[in-house]
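Removed: one protein chain of the complex. Kept in place: all other protein chains.
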Amino acid sequence: MGGEKMALLKVENLSTEYDTLEGNLKAVDDVSFEVKKGEALGVVGESGCGKSTVMKSILQLLPKNGRISSGKILYKDKDITRYNNKQLREIRWKEISMISQGAMNSFNPVYNIGKQLIEVMIIQGNYREKEARDRAIELFEIVGLDKKRLNDYPHQMSGGMRQRSMIAMSLALDPGLIIADEPTTALDVVMQDRILDKISELQKKMELSMLFVTHDISIIAEVCQRVMVMYSGKIAEISTTHNIFKKPYHPYTMGLINAIPTVVEDIDHLVSIPGYPPNLINSLQGCRFAPRCPFATSKCRAESPEMKLVNENHRAACHYIEKADKFREKSHRTETWEGLLV
Amino acid sequence: MLIFLGKRLIQALIALFILVTIVFFMFRLLPADPTAAMVDASLSPEAQMQIKASFGLDQPLYKQYFIYLKNIILHGDFGMSFFYRESVISVLASRILNTIILGTTAIIFAYSFGLVLGALMAWYRGSLFEMSSIIAGLFFKAAPQFWTGMIFLMIFSYGLGWFPYSGIREAGYEASGIMKYFSMDFLHHLVLPATVTGLYYLAQPMLLMRNAMLEITNEPFIELAFAKGLPERRIIFHHAARNALLPATTTLATKMGQLIGGIVLIEYVFSWPGLGREIVMAASRYDYPLAQASFLLIAFVVMFYNVLADLLYGFLDPRIVY
Partner (left out) sequence: MKSKKINLLFNDPLAVAGIIILTIFIIIAIFAPQIAPYDPNEIIRVDGKIQRLQRPSGEFIFGTTYMGRDIFSQVVMGSRIALRVGLLAAFFVAIIGTTVGLVSGYYGGWIDTIAMRFVDILYGIPFIPFVIILVSLLKPSVWNIILAVSILTWRTVARIVRSQVLSIIQRPYIKAARVAGASDFRIMFFHILPNILPLIFVEMSFIVGWAIISEASVSFVGFGDPRAVSWGKILHTAFNNGAVRVAPWWVAPPGFAIVLLVISVFLISRGIEQAINPRLRDGR
């Protein structure tokens, strides 16, 4: 947990763009962060904030009309944006694996789960058939699935079982980094809870390095040690989970925290942030959150804020860091947010 | 799986039964003289009487119907061919096999080529290859099969001399019985008619495959396959194509039916001694018993392929069966 852990993944000034019919869309704008070995970094934000694009950029799985326009992605100190296909195939799954959303066709429907697990072990891991089979059973045990399930077809499994299979598969080659992109979004609340427990347990026990992406900030706390909040293609704030929840410095983070219903407090109604994120096609002036920010000034609307260091482990992109305490207080009150003209 | 198969078989049998009934009534009600449909007027009066009796032609229609059914189901007796002066079944026995071999080869060609081409077309979207495949498929679909056959004969048989122009074997060739089907000579005769037939049916599986591939490439499991670092060829075929071929395979049954129906034309052009050619010759000679039976057997073959195709689909898509 100390600060001396090696940074496994370093993203430096990453910008990713898409060519669309309406124009050039900069989905990720100058994003920099790190994931240390053994640490789970949560990535949270609304749809369209760029979190999925960041993941796709790291995995080099951008669609045909997408490209990394600038920046570096350093994995174990090597810039993987420069890798050719052969080099990429060397690190795929062996070093970086993923857990996807778990929608219906997240697995190939015409092969049973076991085959799909074993496939990657044989092709990428050079396992022999028998070894792969044994390892598959072992992996299923780790995630709490009966080995008989290996013969099931994806449609025969429940959502929760499929997600466990996903997790098992992601661990198959002992990767250095696991990218989990909305792994519980497609599940019901009860199942979501169980899977989160499992992921959390595995992450801590096996000291997995992980990027955990979600739009739901309430589930981050359980799994992640650090959190990165994204808004409109940029990082709004990044710090430890504790700080993000207890001492947020960016108004957007404050809004997100206050929108979480808790069982403990008595709330009349939920605070929510009115309005929508901006259209990323047109270049924007000023802070992107300004239109929805209850504390925005003319300076906010004119100038885009730089990433400021709050302390060693905490950064936020706001002009008014020093006023954060006051903002935090106000953000607890619903009138603050409803006062916005949107 | 067995229940699935059983249900399909029963459906097929019922349909066949209804078809036999339709044919019966067609042949009794349509021509001016119904008895002419079963009895050769050029036979001796005694022989005519015999046939009339065995088919109950002097009895009321409904009784005739039952006799007709009984003859077919119990004895496989479709009557006597006017032309060949043999029982219809003995004439048609070898024909069925010839037609089945030709039809099966053609559909295998059409679907295997079509599916592979469709997959490649989708993967290399927007290329010249894709464009020319679409044009070629369209052309062969719009051209009547018999004409394509004639053109191929012109070019490849008479023009280049690469292939024989008729029949299933050279006159005087030695091999007989079932072995003749495995001879090089037979295969040599099979190539042109099978190819011509296949080209006509290539377009649909090709285009269906292409469209399905384009959709499949957006599915999450394809992205997963890339993330796993699998080689591209494996992703195209083992993952994407294996799924994309499902829509095309649903058409296999209807296509097979169409193919056997249309095979008449190919057999005629290439003088291929199958059911199709027989039905044309029988109908033109007014050899009604032979024509009836050929028709029924063609329908039977079609239904056989339909059931087979359904089985195949069940095998390919586990979601149907499990």
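When the chains are written out, they are named A and B in that same order, and each has its own residue count from 1.
Quick note on the criterion: contacts are C-beta pairs under 8 Å (C-beta built on N, C-alpha and C of every residue); 3 or more make two chains touch, one makes a residue touch a chain.
What you are looking at is a predicted structure, and each value in this text was computed from that prediction instead of being measured.
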| item | value |
| --- | --- |
| Displayed partners of the chain not shown (whole complex) | B |
| Selected residue (touches chain absent from view) among B:Ile51, B:Leu69, B:Val280 or B:Leu311 | B:Val280 |
| Candidates B:Met150, B:Val191 or B:Leu308 - the one touching the absent chain | B:Met150 |
| Where the unshown chain meets chain B, residue by residue | 15-16, 18-19, 22, 26-27, 30-31, 138-139, 142-147, 150-151, 153-154, 158, 165, 254, 257-258, 260-262, 264-265, 268-269, 276, 279-280, 283-284, 286, 291-292, 294-295, 298-299, 302-303, 306 |
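Heads up, the rule we're going with is that only the chains that are shown with their structure count from here on.
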| item | value |
| --- | --- |
| CA centroid of chain A to CA centroid of chain B, Å | 56 |
| Residues of chain A that touch chain B when the two form their complex | 59, 61, 88-94, 97-98, 100-101, 103, 105-111, 119-120, 123-124, 153, 155-156 |
| Residue ranges of chain B touching chain A (in the complex, touch as defined) | 219-221, 223-231, 234, 239, 242-243, 316-319, 322 |
